[in-house]
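Dropping a structure here in structure tokens format, bear with me for questions.
The excerpt is restricted to a subset of chains, each kept in its original location.
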Amino acid sequence: MKQNFSLKPPFFEIGPKSYLYGEDVLALAKAADAASEKYDVDVIFTTPIVDIRRVADNTKRLFVFAPHMDSLRPGRGLADILPESLVSAGAVGVMLNHVERPLSLSALAQTVRRADEVGLATIVCTDTISEAAAVAYFKPNIIVAEPSELIGTGTTSDEEYVRRSIGAVKSVDPDIYVLQGAGISKGEDVYKVIFAGAEATGTSSGVIKAKDRAAMVDEMIGAVRKAWDDRKK
Amino acid sequence: MKQNFSLKPPFFEIGPKSYLYGEDVLALAKAADAASEKYDVDVIFTTPIVDIRRVADNTKRLFVFAPHMDSLRPGRGLADILPESLVSAGAVGVMLNHVERPLSLSALAQTVRRADEVGLATIVCTDTISEAAAVAYFKPNIIVAEPSELIGTGTTSDEEYVRRSIGAVKSVDPDIYVLQGAGISKGEDVYKVIFAGAEATGTSSGVIKAKDRAAMVDEMIGAVRKAWDDRKK
């Protein structure tokens, strides 16, 4: 777990994956940066490796995360993603174990430790509540609890799931944040999951497929702020 | 095979792998760029993904290659290396099937085709003469023929090996260039292999471990030019 990590709930994660490249990545990052400032909501932007430096250089408030890294140390390793190279390019964190880039149990544990070593924050993806609890033993900064049963159902995580996944993680380590994934396609979805008790949520295709991506980013991040404030009333 | 690819023998390939990161990558790229111009020798710089755009933006004559890419098309794929994203960042080619990032036979064939499609040149690594001949059927621009038996022996490819590997590749497709790998640690090694008939050679640790990397790059690329000119006498 990166120490003194300034990110605070409520926060939001956006990942263009391989849907976008070149100027489109930068444009989305700038829109997210602007919305982050407008609504005072921390935003993680999971940036394709090739675009990390450019996004970091051209945004102010975004938390630029890499979508993956390897645990090697400087040396051989062609095409590996070296932790130090991410820091050098301006990344402040790294996503690990996404379903499209799974890690073995042992590699995951080691890579979180390497991130700690170089000062990168970590967000680890999991599929079920028992996986989320298991990963908490590796002490990443954030765990994504994605109820895979819900993916593609158009149903967002309900209050019960939100409560149970947060409980499972925090019973192992209360300092880990929990991000609720799955099924976010508009501001209303974001509002619901944050209002239901989530500390964070995020999207990938929900923003990418919007006709006006900048407007959708604004709508979603605005919804994070509103739901969070409404919860406190 | 990328069409109208302007690279011509004799040429040289340099790959910092994961030995270097940040400013050190850029400094090595600039040294290679300067030597390329000074000696009129084409140089492929196999650049860590995270540094591709910066190296492309800050050099003039280098052929900026990625160390790997995936064959996916724009869409899902977190942490995959999208071909279009490399083009957009300024890469003109991609290395495939390095021993530290092997591809299945079928993925290799497909990825060469994807490179052709987006206009990236391809350099494919092989271990033996029969692998080099096999890969020639996929029509990359360049094949690295690395006699793995010689690695670490301090012996460079001899004339016989150079002749046989070039013959094997060109008997399948005479338009493919052959780069002789293995054992290059100083200018003299470069001279020998080019003089023995090679169209190209390259190095990774040979440059990285030099006390003065820029001087070693100059020495090696100068040796390419000298050996090539001496061969014609």
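Note that the chains are named A and B in the order they appear, and that numbering of residues resets to 1 at the start of each chain.
Please note the rule applied: contacts are C-beta pairs under 8 Å (C-beta built on N, C-alpha and C of every residue); 3 or more make two chains touch, one makes a residue touch a chain.
Here the structure is a predicted model, which is why all the values come from computation and not from measurement.
S.K.: If you could, jot down how many copies the complete complex is built from here, 2 of which are displayed.
M.R.: 4
Following the convention adopted for this analysis, only the chains that are shown with their structure count from here on.
S.K.: Averaging only over C-alpha atoms, locate the centres of subunit A and subunit B and give their separation in whole Å.
M.R.: Centres of subunit A and subunit B (C-alpha means) sit 36 Å apart.
S.K.: Under the definition above, what is the set of subunit B residues touching subunit A in their complex?
M.R.: 15, 17-23, 25, 46, 48-54, 67-68, 72, 74-82, 84-86, 88-89, 95, 98, 100-101, 204-205
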